[in-house]
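All protein chains but one are shown in place.
Moving on, here comes subunit A:
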Amino acid sequence: MNEALIRGLTPGVLGVLVRRGADFAAAEDAVQEALIEAVRVWPERTPADPKGWLVTVAWRKFLDAARSETARRRREEADEPPPGPVPQTDDTLQLYFLCAHPSLSPSSAVALTLRAVGGLTTRQIARAYLVPEATMAQRISRAKRTVSDVRLDQPGDVATVLRVLYLVFNEGYSGDVDLAAEAIRLTRQLAAVIDHPEVTGLLALMLLHHARRASRTAPDGSLVPLAAQDRGRWDTSAIAEGVGILQAALARDRLGEFQAQAAIAALHADARTAAETDWVQIVEWYDELLRFTDSAVVRLNRAVAVGEADGARAGLAALAALDESLPRYAAVSAYLHERDGDPAKAAELYVEAARKASDLAERDYLTRQAARLRTEYPR
């Protein structure tokens, strides 16, 4: 049994402890300790009933901690811990709601979700986000305190959960845990306990993006843009699964932001070569997407699609309506100017875009684009 499978039991085990009356924060600590023990012990001897084993060990850890806590309190103030909330509906779903509670900041919600729902250790989460372990431990314990008064039987907003999962998918860096894969696992687990087309829409979106991952970076770590990717390296089974899930979601006729984004990703995945991309349909999907989220970033991406569908001039016209201070505005403008036959202007804009880039790989890519144009079209 591998670590991800062990971690898959986390929400269920935590749910049992909370249902038995343990408060969330203490139960979560106990489950963590049980998971760490499972990772240590199971390779030698896997129990016949893994979840039962985890519940037993976690409950014992919880009682030990509660006993020493009670003893401490008795010495100090003779105060009984309050009874924990008792969830009425599905435990797993309620845990997702709790960990993505609107009172939490995005970074806290992400950390708490990865630990309490995903079963990752504080160290793993800290490494994934490149912060010291002590910092992550503080973030998690503050998050637990923030939600300590939230009753676990209150219905939550699935949209907040989806935003947190999407953040996990997007912003995981390195470390020994693949956060994009973890986000997919958590979204899949969520889709199993709630019937909602946006949940499956997000799952489809993640699968379709993840399918292209191997082709997105060159061996030296540099970025490979979509049009230049080796499509033979795309994961066709992930694409097939993503498309299937998306089609089932769209058939429900309750369109949302993630389904529209997944539809765009599916159109890219569907093209055997970059030239065969159905840009006209992609522009239409961007228009749909704008009905749900009037975001400047979406408008910027739409301008790129318009440039492909109707020519660089049309793309530049769409771009002209947008605010120049938008992230990646200069990069998009550079791309469209090159396609419009103005390499000098494009090179200048690529230099500007590199200066404004927010990540290293992107900055290097944009600098290379400027260098390429200046090498191909020397002044």
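Worth a mention:
By our rule, a contact is a pair of C-beta atoms (placed from the backbone, for glycine too) under 8 Å apart; a residue touches a chain by one contact, two chains touch by 3 or more; residues count from 1.
The criterion applied here is as follows: contacts and distances are computed from a predicted model.
For the chain of the complex excluded from view, the name given in UniProt is "YciI family protein" [choices: "Branched-chain amino acid ABC transporter permease", "YciI family protein", "Spore germination protein" or "Anaerobic sulfite reductase subunit A"]. Shown as candidates are A:30, A:238 or A:370; the residue that touches the absent chain is A:370.
If you put the hidden chain back, the residue from A:188, A:216, A:231 or A:356 that touches it is A:356.
With the whole complex as reference, residues 220-222, 347, 350-351, 354-358, 360, 363-364, 367-368, 370-372, 374-375 of subunit A touch the missing chain.
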